[in-house]
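Some chains omitted; the rest stay in position.
Chain lettering (A and B) follows the sequence in which the chains are written, and residue indices restart at 1 in each chain.
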Amino acid sequence: MNRLQVELPGLTLKNPIMPASGCFGFGREFSKLYDIGQLGAIMIKAATLEPRFGNPTPRVAETPGGMLNAIGLQNPGVEKIMAEELPWLQQFDVPIIANIAGSTVEDYVSVAEKISAAPNVHALELNISCPNVKTGGIAFGTDATTAMELTRKVKAASAVPVYVKLSPNVTDIVEIAKAVEMGGADGITMINTLLGMRIDLQSGEPLLANRTGGLSGPAIKPVAIRMVYEVSRNVSIPIIGMGGVASAEDALEFLYAGASAVAVGTQNFVDPFACPSIIEELPRLLDRLGLSTVKECIGRSWKSNEPIAHHCP
Amino acid sequence: MAIIKDICTVIRVKKIADSIFEMVLEGRIADEVENPGQFIHIRVTEGNAPLLRRPVSIAAVDKKNHRLTIIFRSGGQGTLLLSRKVPGETLDILGPLGNGFPVDKVDSGGTAILAGGGIGVPPLYGLGLKLREQGVKVISVLGFQTAESVFYQDEFASLGETYIATVDGTSGTKGFVTDVLNERGFEADILYTCGPLPMLRALEAGDYARETYLSMEERMGCGIGACFACVCRKKDDPNGHSYKKVCSDGPVFKAGEVLI
């Protein structure tokens, strides 16, 4: 028995560790550093219908314990990803989770239809943090009804299970989670980045050309853990947790909170060997804590079913 | 030659000008260096303050002793910590990264201009060493803010004619690297440059050699081509989807290749 194995809709993971979308490209660069076949899965960079150049630079800025990014979904478009990237990835025995993004519901549906047909795409990750052009740029993921509708349509178009990636920039993440579950989501991935900004004192202007960006890295881990804990107690679909994972201990904290697997984003930049290191360390950590399998860690922190008494700071 | 991550040992740290430090590192990364102009990505601390690695050019490599020299300005949080390292301490380094300067574009007996500005000067030193080795005549034109920030003047002088420009005129010509170039009107086969954007733009616009190669800087995430933080547009497709990544396609580009 493989004590690290986890079974999720569409995905048999040899271990619960995978790189997060946008932090691993399509795997080519990391494949030169280590065997990416050892990963639990790979969440590839967002695919949109048309190629996108993304935002002007600077696109990244450092913050205390974290970083901001405003890459702006740069990608070669779904056609090219299917023609060049996915076939290349077939040489590795690792399930691909294809992150999809768009500006309209039709975009998403179209990308989902196409990319879910690729043989090594085992699941979709629906990035609902994107601004919806039809509603003046309000993100799909910040309104429960919109999120549910989008999920329903993408689910109908997809040949593989659909995981919806939640935005943390909402008042009530449980409401959104329940809505996407109702919309037919097979799983949830969370969290995407928190909206943030840094201002450069020399120029007096926002450091990122796009002004705002997404905050990721260790700084956001407590927010992610809180959200995974709350959502996992309120939906019955599995969660792939992420947000600041830098070590096997962090990964375990997400499992305890209620995630069934864990994605590593920013830490791939800090240490390009982060994923294999965590995979290597996990069994040792389980031993140290007297645990036998990853599965028994999932949701271990749920003390009771009592609702959370929110703190008044 | 491969990108590796290695724990390198700090051999020496020396302040060589106002806020400018020279550091010698020992580790396997030196063995992998192919071209001058490549860079390393340094994790300056084990913890996460600061979180990201810092990209710094390789100024010189000593393959026999597995050593690298870097020269950096101590300004922000990361480079400040770096400047405080003492011999014997170790650093987690990823590299060598990027493609560096093409050294085969100029024949033995030809002339190359090295035009460096401030903290863009370091990679040109390793380049000059290599070009001299190949029998290329090297003319160095180095720009700084002020006399206190000038460094490596003697090292460059040992490679060939060397001119200094300072913004305030406290050393060499008063003004910019381009003032020296315009004044002197060197004949050169090739110009290599690294420095602030306005300087790169001026050198690209001017006609100082038959070919020009520029080394670019951009804020980076991964440093290896995976995160799309460091892209620049291609000059022939200014509004399209074409791009180059400074970290993995660059940092050196042929003048005219990318939009600067």
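Here is the rule we go by: a residue touches a chain if its C-beta (ideal position, glycine included) is under 8 Å from a C-beta of that chain, and two chains touch if they have at least 3 such contacts.
Model, not experiment: these values are computed from the prediction.
Participant: Given that each chain type is shown once, what formula states how many of each the whole complex contains?
Facilitator: A x2, B x2
Everything below uses one rule, namely that only the chains that are shown with their structure count from here on.
Participant: Centre to centre, by mean C-alpha position, how many angstrom separate chain A and chain B?
Facilitator: 36
Participant: Mind listing the chain A positions that touch chain B in their complex?
Facilitator: 22-25, 28-30, 32-33, 45, 51-54, 57-62, 64-67, 69, 71, 74, 76-77, 217-218, 246, 266, 268-273
Participant: Touching chain A in the complex: which residues of chain B?
Facilitator: Residue positions touching the partner: 2-3, 5, 43, 48-53, 92, 94, 218-233, 240-241, 243, 248.
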